[in-house]
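Written below as structure tokens is the structure these notes are about.
Here the complex is missing one protein chain, while the rest keep their positions.
Naming follows writing order (A, B and C), and every chain is counted from residue 1.
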Amino acid sequence: MTEPNAAAIVPQRDTREERRRALLWQIVDDYSLIGIFVVLFVVLSATVRYFFSWDNVVGLALSVSQIGMVACTMMFCLASRDFDLSVGSTVAFAGVLCAIVSNATGSVAIGVAVSLAAGALVGFVNGAVIAKLKINALITTLATMEIVRGLAFIASHGQAVGVTNESFFALGSAEFIGLPVPVWVTLACFVVFGVLLNKTAYGRNTLAIGGNPDAARLAGVAVDRVRIAIFLIQGLIAALAGVILASRITSGQPNSGEGFELNVISACVLGGVSLMGGRASISGVLVGVLIMGTVQNAMSLMNIDTFYQYLVRGGILLVAVLVDQLKNRRQSR
Amino acid sequence: MTEPNAAAIVPQRDTREERRRALLWQIVDDYSLIGIFVVLFVVLSATVRYFFSWDNVVGLALSVSQIGMVACTMMFCLASRDFDLSVGSTVAFAGVLCAIVSNATGSVAIGVAVSLAAGALVGFVNGAVIAKLKINALITTLATMEIVRGLAFIASHGQAVGVTNESFFALGSAEFIGLPVPVWVTLACFVVFGVLLNKTAYGRNTLAIGGNPDAARLAGVAVDRVRIAIFLIQGLIAALAGVILASRITSGQPNSGEGFELNVISACVLGGVSLMGGRASISGVLVGVLIMGTVQNAMSLMNIDTFYQYLVRGGILLVAVLVDQLKNRRQSR
Amino acid sequence: MTTSGSPRLEFRHIGKTFPGVRALGDVGFQVRAGSVHGLLGENGAGKSTMMKILGGEYIPDEGEVAIDGQVQHFRSAADAIAAGVAVIHQELQYVPELSVMENLLLGRLPTRFGFVDRRRALAWTRERLDALGVDLDPRARLKQLSIGQRQMVEIVKAILRDATILALDEPTSSLSHRETDVLFRLVRDLRAQGKAMIYISHRLDEIFELCDAATIFRDGRKVADFDTLEGVTRDTLVQRMVGREIDDIFGYTPRAQGDVRLSVKGVAGRAVPLPVSFDVRAGEIVGFFGLVGAGRSEIMRVIYGADRRTSGEVLVDGKPIRPSHVRDAIRHGLVFCPEDRKEEGIIGVRSVSENINISARRNHLVAGLFVNDRNEARTADTYIDRLRIRTPHRRQEIRLLSGGNQQKAVLSRWLAEKDLRVLIVDEPTRGIDVGAKNEIYNVLYELAARGVAVVMISSELPEVLGVSDRIVTMCRGRITAQFDRASATEENVLAAALPEGAGSTAIRNA
Partner (left out) sequence: DVKIGFVVKQPEEPWFQDEWKYAEQAAKEKGFTLVKIGAPDGGQVLTTIDNLKAQHAQGFIICTPDVKLGPSIVAKAKADGLKLMTVDDRLVDGSGNPIESVPHMGISATKIGEQVGQAIADEMKKRGWKPEETGALRISYDQLPTAKERTDGAIAALTAAGFPKDNVVNAPQAKTDTENAFNAANIAITQNPKYKHWVAFGLNDEAVLGAVRAAEGRNFRADDMIGVGIGGSQSALNEFEKAQPTGFFGSVLISPKRHGYETSVNMYEWIKNGKAPPQLTLTTGKLITRDNAAEVRKEMGL
């Protein structure tokens, strides 16, 4: 800004006009990542064969559906300055459990309910240990990651557990207005958690806790309760992702979801969620998830050698974060 | 200043006796983790057959030698409030590169030198991106983790690269006063990095940067330079670990070292290194590494079912951190 | 003394703009060697920004800094240090885990063959501390020290750099009186050695006591320069700073008082093991005075529920508050503004509006869940206008506001409470300009007039005497005396705040 010195005379008391302009800038910044994604999408559509086709776009959406669901809750987790490595294991455990229980009881509904409850329980334990015993979230969830993975193996004897009740498969493969159910569920997650983040006291409190937990506590935020809720919901949604995955692949597999947690966290960070807490946006996370999925999809369509895909993935991650960073720098200088 | 020198009487100056007691407590606290380890070791010696034997102890030492080396540098990285996920990939890449270059040039020395240089370069890039472009360390090193792993696969065409020159194997298997070379190298790392941390300006600046980066910068500490050095050295040592591993297994394997980074970080955190920066002790890291190795070793000796090993690992991690946490809580009261 | 006429330090036409905020515009002034130059201005006037430019932390958009006539181009703090500049920042910048010695020598530990020479460093530090007359244990870790001691370390750190130019940005905000005296002595010594110094404070008596010359900023511009403070009155300074007359900064008028609102009965906590009891009436302002560490903050935190209550009862309008349960206190209309604004008050990365609405929003939720954005915007704008919080808009991250404005926003958080009954403020005017102080006092009066029971902790005796209806003194975790406004004097209040036998100890320590 190189305005005439006149502005210096009333620097802070901005006019209504100036306030509006500053706000506009902030919005532009908030949505710059979306711009990046749109450009990426257009370029790929123009250059990569089959990329811009309904089948492919649906496939892309399906491929990120599990990550997308859990990214919504991971966003809360990171926004409150926490961290959760256990989600991948929970995905596997929930899938296995759902298959086992459905088979044993003959009821898919019971299977799903038990899995979701188990996921919520895992999340609750994470949250309680972290909030109440004040153990570092990284270590706590690294530990539960091991433990829950172990449970998945133990429960399944290391074997894929097939589901006998075929109605279970609808969850993963049925279509509704042209889109498969998992995609709808993911979209629903984005809407629900977007609203939760931006429009409810729960979301605002999450951000406040991430910004400064001590201050939030003194301002009357039920810090421990919110943190536990965040983990509990995350466990629940991870279990939901696990159930849907099991339904998609028609069996519960104890070794599914390995490396899932890092993908989810990457998507969030790509989407501008700060690991230092206090900053998050649902549109950012959506775009983060989409960028990750799109890049992977396009690389496969372009038949890029697997080994070179590693380079591309790493490179994209860096570039996307760098662009975001440059934007922030402009903002804070 | 309307008052007399009244405030002088603030009761802060402890007596000599009190100071001595506080110091004593501090020492007890600083070394409590060592106590935990000693108890663990004694209990295992008494209860697990073959545990307390020279062979087993050497085997144990060997099994943690790679983790041990890199934990030393990871300690610096965490102490300066950074994070490095790329070490596992660097281990693999350095091993592969060493094998390829040794084969091509016929000289093990050149192979080792090139690998170490490559590791240092990876570290330098990490450090430069993080310090200069100010990109979050988690994302940066997640990206280089992918990229370097990709390079390892590309360089080796995805295959293990055998080394033809047999003198290479001495590095991993030769013994010296009853201990294998890798163990000596690891011990040397602990001594060197222990001294670096505690006795040099480099180490103290690292802690200062982790404790309060702004304060360090404002005091004229060359923050960027120190951070870059930390990553560079970490890359170098990770490469050394990779070379030694390749020598031990007589080939460079592009998929080795997966999950290595989390093990190293866990060992450090177990050893009381704070993820929030500013706190680290070399004895703690040593014990952290040993606890991890010991638990794994004892589980193998006790023939514990693989699936249950997950539970034990997770449980131990939690308990060790919890104990440390309780100690800290007492301290901060 | 080297009081040459030519300036040692000169700021020329400095301008600095942040997104949405022009912090400085075409500002210049000069500082002579061997003088202490006071820098005054309201919160957000741009003082700290100027010091950060001097310290190499910010690069100005326009203008330049000259030392001995030489134009400097600082690109980093290291550059400024190399040029002989030392800045003590308003926000303390120390490393909590390191020792006093290591903090003092941060960035320049003496080494031998690459190894830190601890012995030499320790000896040197001891010697210098003794020479300066500062009582600090070089081996203690910073996190073990009180805030005041930490601030002292910061000051000493800057002095030990043997810089020729020294800037102190509100160095006394958390110093005890004894420490303040030590500081003043040090500053005078340095002046005698010919250093050029800039001294920023909102306490005008300090300015008069210490400074040779002064400059006043307002809204990012210079509004006045005084080559000497001889014959300049306090009123002149205030008038130039605030842009209006404030004849009586306290502006107290008596109020009617109602029944007992807050009743504290035998309350104790970990750090204040002895039970404490007192009452506050509706419409009453009670000032709590004591020395640093007297336990005032601690007992209030226990009452509020921020720290664990080990015994006793707290009643608001006769209804008991659950111990150790902040939200119960808030629900009963009892709220607390902590003294450590940065650590416990603000949520830095969130907006001004969020910081104001965080608690009160629970009364305006739609369907018990959704935030009422319109209402919150209105609330935020109301307080931004009413307390004159300087911010480009309500969505600005609060960490980007100047300290005083952050304080006002935190206070607004509680003013926005629908059913406020008891307000406890801990050092509410720490680091706040005269004009804003006056505004904050008016807010307290207004609340009291509405029937709120107000407790104000303050370490500034004049403030306690000027604002309170009643004064309670504490010492070593105990209430030692109470005074009506009419019967309180500086002497008797202070005497009651001192520990037994204080006189003799004071003399011994002095």
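The rule is short, and it goes like this: a contact is a pair of C-beta atoms (placed from the backbone, for glycine too) under 8 Å apart; a residue touches a chain by one contact, two chains touch by 3 or more.
Every value quoted in this text rests on a predicted model; they were computed, and no experiment measured them.
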Contact set of the excluded chain (shown chains only): A, B
Positions on chain A contacted by the hidden chain, ascending: 49-50, 53, 55-56, 59, 62-63, 66, 153, 157-164, 166, 173, 180, 245, 248-251, 253-259, 296-297, 300-301, 303, 306-307, 309
Residues in chain B touching the chain absent from view: 49-50, 53, 55-56, 58-59, 62-63, 66, 153, 158-164, 169, 173, 245, 248-251, 253-258, 297, 300-301, 303, 305-307
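What we mean here is this: only the chains that are shown with their structure count from here on.
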Approximate Å spacing (C-alpha centroids) for the pair chain A, chain C: 41
Centroid spacing, where centroids are CA-atom means, of chain A and chain B in whole angstrom: 30
Residue numbers of chain A (touch at least two other chains): none
Residues within chain C bordering two or more other chains: none
Residues of chain B touching chain C in the complex: 1-13, 195, 199-201, 204-205, 207-208, 211-212, 214-222, 278-279, 333
Complex contact set, residues of chain B against chain A: 129, 133-136, 138-140, 142-147, 149-151, 153-154, 158, 262, 265-266, 269-270, 275, 306-311, 313-315, 317-318, 321-322, 325, 329
Chain A-touching residues of chain C, taken from the complex the two chains share: 15, 17-23, 25-26, 44, 219-221, 304, 306, 326-327, 330, 336, 338, 343-350, 354, 358-359, 361-362, 365, 369-371, 373, 390-393, 395, 413
